[in-house]
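Only a single protein chain was left out; the remaining protein chains are all shown in position.
Right, chain A next:
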Amino acid sequence: MSNVYVADQPETAREGRPSGRLLEVEDLRVEFRTRDGVAKVINGVTYHVDAGETLAVLGESGSGKSVTAQTIMGILDTPPGFVTGGQIRFHDKDMLQMSSEERRRIRGEGIAMVFQDALSALNPVFTVGFQIAEQFRVRRGMSRRDSKIRAAEMLDQVQIPNAKQRINEYPHQFSGGMRQRVMIAMSLALDPEVLIADEPTTALDVTVQAQIMDLLADLQRERQMGLILITHDLGVVADVADRIAVMYAGRIVEEANVHELYANPAHPYTIGLLESIPRIDEKGQQLRTIRGLPPSLLKIPSGCPFHPRCPMAQPICPEKVPPLLQLGPTRASACHFAEELVKRD
């Protein structure tokens, strides 16, 4: 028991860390006030990302992974979304306490975002060159001509052939994969320290997915960015991520580095996720699934939110919310039986 301590005690927890974390989310709480009631979408999410590191945030739809990202970016739709607690610290400054002007300056330069569907995320009536170049013009005060040259360079960096001609084309004239490259080029234009990629490959063909992931991984390494990769695809994560945070019902249920998580998951939900990956050697057999459905965020189950679907559920589970227990220097799990899970073979 000696190396187990409760993570949600900011004071003690911060002591051991090297100072000057790049981006830290701490105990973030967000709710959506809808006509049907209050949906608690984020219920105390804590994670961080450092320079040169890739954090994968994994979870089903509705687990709150995208909303966390939107809250960091400050593009949460308010109403209905409201931040009700927590901190988002960028270079140790809480962004939630900043003025809207301070936050705006961080967008693009400090933290940038790649969206899932580039077709709808790019403005249909402006050329891609205009949309990239306007950042240089507005944020860097560059001339029209120089910013256009820089825009072409950006397209070049994301390996779009014929960049000089293609900056004059509109988003709909690009293929899905090329469009996502444009999106990436746009997000990297101001050389951000942190890049949030929200399911960047979900809308793409499988072959193109791999190319885009490789590109993102390369750019992340070259620029030593902190990358937050939001995904529901375990296959995507394994290659590129350093650490993984698994989210369920607006909470982090497990956090670990990639090898630990794949080799020895410490939460029944993670185990379920890993088991539901289709395997070639089990061809013809029924795919494994996690029984039940993700909970409605209007009515999150009491205690551990995963207990109605959990194969290991015990009487304590609906009673008490399991805290995110630190199981080692790099890993934590929010399960009452985390230690037993880690020890098993």
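Miscellaneous remarks
Basically, a contact is a pair of C-beta atoms (placed from the backbone, for glycine too) under 8 Å apart; a residue touches a chain by one contact, two chains touch by 3 or more; residues count from 1.
Here, contacts and distances are computed from a predicted model.
This figure omits one chain of the complex; the name its UniProt record holds, of "Integral membrane protein", "Nitrogen fixation protein NifU", "ABC transporter permease" or "FAD-dependent oxidoreductase", is "ABC transporter permease". If you put the hidden chain back, the residue from A:V41, A:A121 or A:I228 that touches it is A:A121. Only one of the listed residues, A:R139, A:K164 or A:H232, touches the absent chain: A:R139. Of the listed residues A:R29, A:R89, A:R107 or A:H232, the one in contact with the hidden chain in the full complex is A:R107. Only one of A:I75, A:I277, A:L298 or A:I316 touches the absent chain when the whole complex is considered: A:I75. Even with one chain removed from view, chain A keeps its contact list with that chain: residues 73-75, 77, 104-109, 112-113, 115, 117, 120-126, 134-135, 138-139, 170, 172, 186, 190.
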